[in-house]
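Pasting in a structure now, in structure tokens, and then I'll have a few things to ask.
Excluded from the complex is one protein chain; the other protein chains are retained at their positions.
Chain lettering (A and B) follows the sequence in which the chains are written, and residue indices restart at 1 in each chain.
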Amino acid sequence: MSALHIAGLVKRFGALTATDDLNLSVAENELHAIIGPNGAGKSTLIGQITGEIQPNSGTITMFHTDVTRWSVPQRSLAGLARSFQITQLCQGFTAEDNVALAIQARQGSSFRFFADARKDRRLRDPARAALARVGLADRADRLVEELSHGEKRQLEIAITLAMTPRLILLDEPMAGMSHDESQKIVALLSSLKGTATIVLIEHDMDAVFALADRLSVLVSGRIIATGTAEEIRVNPDVRDAYLGGDA
Amino acid sequence: MQRGERISQILVALATIALVALPVVAATFGSTYAVTLATRLLIYGMVAVSLDLIIGYGGLISFGHAAYFGLGGYTVAILAFQLAEGVPIFGYDGTNEALVAWPLAMLVSGLAALVFGALSLRTSGAYFIMITLAFAQMVYYVFVALKYYGGDDGLAMARRNTLGGARIVDPQIFYYICLGLLAAVIFLVGRFTRSRFGMVLTGARMNERRMAALGFSVMRYRLVAFVIAGMIAGLGGALWANLARFVSPDMMAWTKSGEFMVMVILGGLGSLFGPVLGAAAFILVESTLSELTEYWQVLFGPVVVLIALFAPRGLWGWLTVRRRGA
Partner (left out) sequence: MQLLIEQILNGLQLGGTLFLLAAGLTLVFGIMGVINLAHGSLFMIGAYGAAIVAGKTGSWGLGVIAGLAAAALVGVLIELVVIRRLYARDHLYQVLATFGLILFFNGLVAMVVGRAPLLMETPKVLSGFVELLPGIPYPTYRLAVMGVGLAVALGLWFMIARTRVGMLIRAGATHRDMVSALGVDIAKLYTFVFGLGALLAGLAGIVVGPIRSVQVGMGEQVLIMTFVVIVIGGIGSVRGAFVGAMLIGMADTLGRAFLPGLLKMHMSGALADGLAGALSSVLIYIVMALVLVVRPRGLFPVGG
């Protein structure tokens, strides 16, 4: 059973084909990493999975439902959660407010006008729990702009987890983190393995090889290889196009 | 934060006492002008609070808020006019009863806000500003063209609405009605902004992309806020029509929208009480300058420029936040 199935996906920007007949299948509860050199088309692919970019052709299926034409919020409510490569937080709100909004999104309509949301324990308790999971418990009441860069990255992940997703899309979650911080995130992700489907886009190869069940290699808008860490390491195409080119 | 909140509470308490006592004090000096002026302040304050909901909290820069103010006023005046003329409108005889006319004014303004909001909110940024302005101008020209209702010259109301059958002739009583309604509006808008709805509205201003990724269709929340603000402005217009016993297209002129915007920013964006303070300051400056010279705009224009350039947080922010570090 596949959590995410992408078939024949094509996205062109003028003369540039950013996604070129891409096929990808991620099994349920798998941690699937996508790696590729800069300019391979990772951002465009993420945009299409989340719904921010509409493909020219092809289909995207989540849990056997065709979501190709769905909006960003619709996909989110269907169980997709994503973290942003460049942090996207509500500046002016506290860390806890940011996580509470993620929880609120999962508790039905927000057309509730009277009760004070900041005093609502159904929002605040799970928000604190999610912050504690990423090690931000003592920063809950800080405004976003008072957090360090690494803390903002952790908050991104706390928000993503608070959405209780079935399919998690992590866009370079470790980018800009210190070694210690990324170690914490690796531990957190491995504890999540088997409970949700995770698509991980990451440049930190140590983390990728340690965590991923399978990897796909994206080059020039196509997946050129998919397999376990061992299979990818020895794949001649990959060595040639990606690792070889890097060395 | 704590300290700022304490100062806010003290300011609100002082303002409440002053506003409640004002007619009594004015009466001892035998001045009805002060009561009329203060009633204007309450009504402008109400409209400014509603505009702050969408600009300050929602980040939606509407430059057409006067349209909803004017529509509310015209609804009340037209209902009274049709009743007096004995000509039914859409099969309805018209009314002079506030309990019917004022909610209808809110309904009409709310419906207009629903239609214009749904169209305008498809866009953002500069487009949104210009489109809200254009729609307001459209409503303005409709009423200029409606000669039956006086066109350019406006439409007079022979007398004030009755409230539950009782007449409201006494300016003091009308003042207290306006004060009560303003308090209700502030209370409700305050609840809205702190509720789940308010968190989504505010969050969408701060980071729309994040809110969409969380699963919020932000446009729907924005539209609801836009309609609520339009309805409150409509109520303000209904009160204004009763205060002046006259409505005219000037109520929805684009300069009026600009003035409401000045009040909000002068008072303080997203500060709930600030816009009332802004309205008070606006009326004070306007009435002082216009006594100085017929061409008071020559003085007022530069004041507005200076506010825009140098006072982004407004009076409320200046009063409550600045002392935090002291």
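FYI, a contact is a pair of C-beta atoms (placed from the backbone, for glycine too) under 8 Å apart; a residue touches a chain by one contact, two chains touch by 3 or more.
No experiment lies behind these values; they were computed from the predicted model shown.
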Shown chains that the omitted chain touches within the full complex: B
Touch criterion as defined above, residue of B:A38, B:I55 or B:L79 at the omitted chain: B:I55
Per the touch definition above, residue among B:I129, B:L163, B:L188 or B:I283 touching the missing chain: B:I129
Residue among B:L14, B:M138, B:A158 or B:L284 touching the omitted chain: B:M138
Residues belonging to subunit B that touch the chain removed from view: 55, 61, 63, 119, 122-123, 125-127, 129-131, 133-135, 137-138, 141-142, 144-148, 254-255, 258, 261-262, 265, 269, 293, 295-309, 312
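Simple rule for what comes next: only the chains that are shown with their structure count from here on.
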Whole-Å gap between the CA centroids of subunit A and subunit B: 44
Parts of subunit B lying in touch with subunit A, wherever the complex brings them together: 191-192, 194-200, 202-203, 206-207, 209-217, 221, 224
Residues of subunit A defined as touching subunit B within the complex: 50, 52, 71-73, 76-77, 81-82, 84, 88-93, 97, 100-102, 104-106, 110-118, 120, 123, 159, 163
